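Note that one protein chain is taken out, while the other chains of the complex remain in position.
And then chain A:
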Amino acid sequence: MDESNDDIDQMFSNLLGEMDLLTQSLGVDILPPPDPKPPRAEFNYTVGFKDLNESLNALEDQDLDALMADLVADISEAEQRTIQAQKESSQSPYHPAPLEVSPFSGSATPGYDANVVATSISQYEDDLPPPPADPMLDLPLPPPPPEPLSQEEQEAQAKADKIKLALEKLKEAKVKKLVVKVHMNDNSTKSLMVDERQLARDVLDNLFEKTHCDCSVDWCLYEIYPELQIERFFEDHENVVEVLSDWTRDTENKVVFLKKEEKYAVFKNPQNFYLDNKGKKESKETNEKMNAKNKECLLEESFCGTSVIVPELEGALYLKEDGKKSWKRRYFLLRASGIYYVPKGKTKTSRDLACFIQFENVNIYYGIQCKMKYKAPTDYCFVLKHPQIQKESQYIKYLCCDDERTLNQWVTGIRIAKYGKTLYDNYQRAVAKAGLASRWTNLGTVNAPAPTPPSTGLTAGTAQANGQIPQAVHSASAVLEEAQRHVDTTKDKKPALRPQDPGTPRAQHRPKSGLPPPPPVRRSSEASGSPAIPAKAKAAGFPAPPDDLPPPPPPPPPPPDSNDAPPDFVPPPPPPFVGDAGPLPPPPPPPPALAPEPQRPPPTATKRPPVPPKRQENPGPPGGEQDFMSDLMKALQKKRGNLP
């Protein structure tokens, strides 16, 4: 056991060494997947690396903190799995195996402060059995012992479950991880661990939690190639690790976390893309006025049919000639199958068109300062290249538009053609996330009087929202006394649903009740609808989640744990305090680390083994675990000069 502890130390130092490399030269690097050792060799890591001190010095404080928080979260999760697997293998084979499917999503790794980390460490010290399987290492886990399988009376179901679990673990063991340095828009950076299953959406969620930003749909991960002077946003469904692994080792490329309106502009104002009559001014005028309902319809029509409709787009663009700095003007058309141009002397009927490029193997980028670099006619350039190409090459295509509007239309059009409905799904998920986030923030604010004050970002909003509550209650109660009562009783639990921004009680702006109410955060500015009519003012008191029904007459106060009722939330709300209906203060905002592990609500786990008694069974010696953690702590303190 001691040996393995040392190994873990070494492993961690390896990790830090690697991070050192990162901070020095790259934004991103790949952790070398250590060779899988034969299963019995337990946890040996034999990768040679730089020494600890140097790497620690190279790291900035907050990087280390954040990274450590991630590590803790990862480890604890992995441990849980291991525990479960162990328990289960030691149990009778009749028992259905727990199916651990919780994907390691961003919601599982909240940004802890250092003290939170400490708490959770002590927690684990008490609870956890020895083998700290670190998921970032390529470890094939030992398969379940074969004896139980040989029993004839075993049910096929149990076996299948077990195999699934084993498969899951095998997959788990092979997960590749990257430490990504993300540049913030205030020039600071954050390092975070991204595993290869994470999509851009997960990383964004992760960043939301770390930065306590407003979770608006405009936030995106932005990929910048300084050398090629191109950049683009990650689509939310893209696999981050996959994209980043195309970068070369010595790359200057960066990932930036910033807001870009262009990302989902098409869903906010579809008319600018779908109804634009090729630059005619009159249409532009009318477009601005399109109301929300028509936008809904237009989106529905374009994205929800059997096939997605790609905006009709055509016009003269400049094309950079391969390998030269000269630009040729050609007439291009966008079709679902690719970009086409009109060959000389031909018409723009379908049969005459020549294919310029198809989208399967290329990504779309914005070109930056192409005027300077390539003598482009304007600076409104877009670039198509295979994601793996990292250097200048004749296979990169540069196109140049006359103005920004055209540029955005082309880029968006190409994205629609390339990604189709996925784009719309992404948007809806982002909206849901944004709406949820605003609710969460409010939940946090209501909790503020509770003994445990939440961390930074949440407290900031407290005063505001607290001031807001009585107002909202008032407007609601103007209608029905009953409603008042309801609000009173649910004050503690429900106000999370109240919009965050005091200026716009959005719920009142909901359009006609027949329509699905638009998710709260989106297009708050254009919610210019008539002020709520009395009948609906009542509804305003209980703004529904986006997928909710038109409000019925005020129901009896819901049971206290109904605040985690909406089933489709991505990160599960904190575990309800079961069986406690009293005036007890609601749980502090994001407490998963503190929650005793059996109660952790796994987001997707469908089957769970009966939990309670097992903790005693496994009081395992916390040896390796403890040492690993204390080493981490030591490293931190050393870094801060607390320790010589």
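Here is the rule we go by: a residue touches a chain if its C-beta (ideal position, glycine included) is under 8 Å from a C-beta of that chain, and two chains touch if they have at least 3 such contacts; residues count from 1.
Methods note: contacts and distances are computed from a predicted model.
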item	value
Missing subunit (named according to UniProt) among the choices "IBH1-like N-terminal domain-containing protein", "PH domain-containing protein", "ATP synthase membrane subunit j" or "Exosome complex component RRP40"	"PH domain-containing protein"
Given A:Tyr222, A:Phe257 or A:Tyr340, the one touching the chain that is not displayed	A:Tyr340
Absent-chain interface as seen on chain A, which is shown	36, 38-39, 140, 142-144, 146, 149-150, 159-160, 163-164, 166-167, 170, 246, 248, 275, 277, 286, 294, 297-298, 301, 305-310, 312, 335-338, 340, 347, 349-351, 353, 355, 358, 360-361, 386-391, 393-396
